[in-house]
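Every protein chain of the complex appears in place save one, which is left out.
Note that the chains are named A and B in the order they appear, and that numbering of residues resets to 1 at the start of each chain.
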Amino acid sequence: MRIGTAKQSYAHDESLFDTRTQWGWLATLGITLLAFPFVANDYWLYLACLVAINIASATGLNILTGYTGLVSLGQAAFMGLGAYTVAIFEQRFGTPAVLNLLAGGGVAMLVGVVVGIPSLRVKGLYLAISTIAASFILHFVFANWTSLTGGTGGMTVPPANFFGIPLDTSFRLYWLVVPVALTMLVCAANLFRTRIGRAFIAIRDRDISAEVLGIPLLRYKLTSFALSSFYAGVAGGLWAYFFRVVTPESFPLMMSIFFLAAVIVGGMGTILGGILGAIFMTMVPEVLKLIVGWLPLGSEGAVILSPVRTIVFGLLIVGFLIFEPLGLQELWRRVRRFFHLWPFRAQG
Amino acid sequence: MDWLYLLEISLAGIGSGGLYALTGLSFVMIYKATKVVNLAIGEMLMLGAYLMFGMASNLGWPVWMAIVAAIIGSGLGGAIVERLAIRPMLGESPISVFMVTVGLSSVMIGLVELIWTADQQRLPEFMPSDPVMLGEAFIPPKLFYGFLVAAALILIALAVFRFWRGGVALRATASDQAAAYSVGINVPRVFSLAWIAAAMIAAIAGIVVGSIGGLSSSMGVFGLSVLVVVIVGGLDSVLGALVAGLGIGLLEALAGGYLGGEYKLLATFSTLILVLMVRPYGLFGTHEIERL
Partner (left out) sequence: MKQKSIVKWLGSLAAAASLFAAPVAQAEEDIVIGGSIPMTGVFAFAGIGIHAGITDYVKMINDTGGIKGRKIKYVPEDTAYKVDASVAAFKKITGQNKVNLYYGDSTAFAKTINPELERMGSIIMAGASFATEINDPKKYPNQFLVGPDYTEMIGILMRHIAKEKPGAKVAFVYSDTEFGRDPIDEGEALAKRLGLNVTGKIMTPPGSVDVSTEIVKLRRAAPDYTIFHGYILAPIPEFISQARKMGMTSQFMGTFWSMDNSMVMKMGEAAEGFMGVMPFRYYYESDAKAPMLEKIRKMRPEYQSNAYMQGFLTAMLFTEAAKRTLDAGKTLDGKNLKASLNTIKNFDTGGVVGVPITIRGNSIPVGRIYRFDSKQQKMLPASDWIHLD
């Protein structure tokens, strides 16, 4: 906590951003986000949109894994559900983008609840494995329900339409993706100021005690699962508008692991963690490419890039779990605390 | 009804089920001793197979020497993994340890691609390749000998569990860690031992699997089916792994034989969901284990 911020009301104490400085930084961030598309080139806009989509999905997984303590390896498959729903709606009915995205989230949510049902009987790791099973089953459906999904060839998605403007470039899409992602972030942050969110945390910390306290485990675990899948579905819908092609192979198990890694590296159970993790994990391959490009390895360098990336990816997961289980978010907090307490020294 | 077809398909299924059972054994060994759900099991297989490939094809060693070296090398690898990545996680939540193994699998894939590239490779042929006939029915030779290897190894492992001091220590640790400590069992050493033994078994399974299906950096997918096997069998039950291994092998073969290749994984994972709903602790698993 920042020094010199005396709180005078409970409302103030509970508020998401409680100091002027924070609001100041927030305003700066907002202006940056607004100005970014006008100064960045296509490549950076592309990355920005990708990061925003990944943040949305990682935040969804964070609700489930970070806050409720249930591990899912099916996030990519739920994104696939959202993406296919959006593709089908856009192709067949041409309904507005926002509606399609909501539908994508809704379908993913419904399926998520069904997949989540085993979580009532089994805990923790079993659930992770049942979500692996769900992702394989969903993959089968995507690949073989040819009349609806176009089979292994997949579907092409027309650009999202916003009052007659086709959102067909990264620049235009930015104005859909980033606001949606931001809205989802704000909703997630607020969720944990409500009874539902706090119930999730109670379940994570000790589910039996939570039940004793009068939190119906069944209902809240399923709610968490539903919310997480909804986030994945909407993110998947954005993904569909972004890449404009949806195939069964677009959402491999590796992608689910990617999101889990993002949540771990960023910091489980904090909104900031999901954001930092998604940015970090999306940018690592690009940064590695730059680094390997700088190293005087010649053409040899290119050949080792992909394995090195895979190794770094794994080491990040292992390393953070062993050495910094609270993730990047904790590192960030330490840096911040240093400045807040300056000129005094932070202890511990 | 073509009975011969059914028989051939079933035999092929049981044959590959033997490999599931063997890998399942390796998984259960780690789980029993250290309570780690090891998602990297498929990659441990892969590493063993590639080690053998490296010795036999890159260094030109004779096949038997390459196999022995690969097994020893994998054991060493198991010890290193346990010491560096699993030991520090002692006492952490099982979910964190599980995710460490997810990271490990990525590291292993990267290592293999770094050393041997991501290209597909083939192990030198070392198994007898004359067809094995059971009456009219044809059994794929590699599957047949692979099954024999698996069966022999499983018997040896069971004997070791039963009679060798280390095996007894392992079982003791599995049933009660604190009690094992108090009777003087060096529990950390048992942990190492379990990982070494499991890695060695996985290497053998990997060499058999690799000689059948070739090597690639994505052969770890095999581990996912094994995960299903051990969950269906019960995470901490050796018998469960054996029965479920054969059962899943048979099921996959029948689904593939009568419905088509795309139904194989569907059948496997539908079974998994079904078992999780009806009998979450598996066929032979201990009931308490769901209370993590």
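The criterion applied here is as follows: contacts are C-beta pairs under 8 Å (C-beta built on N, C-alpha and C of every residue); 3 or more make two chains touch, one makes a residue touch a chain.
None of the values given here were measured: they were computed from a predicted structure.
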- prompt: For the unseen chain, which displayed partners does it touch in the full complex?
  reply: A, B
Field: Selected residue (touches chain absent from view) among B:74, B:192, B:216 or B:271
entry: B:216
Message: Among A:15, A:32 or A:169, exactly one should touch the missing chain; which is it?
response: A:169
- prompt: Which residues does chain B use to touch the chain missing from this display?
  reply: 2, 5, 8-9, 12-13, 15-16, 19, 113, 117-122, 125, 129-131, 138, 140-143, 209, 212-214, 216-219, 221-222, 252-253, 256-257, 260-262, 264-265
- request: State which residues belonging to chain A touch the missing partner chain.
  value: 37-47, 50, 143, 151-154, 156, 159, 163-165, 168-172, 243-245, 247-250, 285-286, 289, 302-307, 309
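In the analysis below, only the chains that are shown with their structure count from here on.
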Message: Help me check something: in the complex, which residues belonging to chain B touch chain A?
response: 37, 85, 88-89, 92, 94-96, 98-100, 102-114, 117-118, 224, 227-228, 231, 262, 265-266, 268-270, 272-273, 276-277, 280, 290-292
Task: Under the touch definition given earlier, write down the residues of chain A that touch chain B in their complex.
output: 69, 71, 117-118, 121-126, 128-130, 132-134, 136-137, 140, 143-144, 253, 257, 260-261, 264, 303-304, 306-318, 321-322, 325
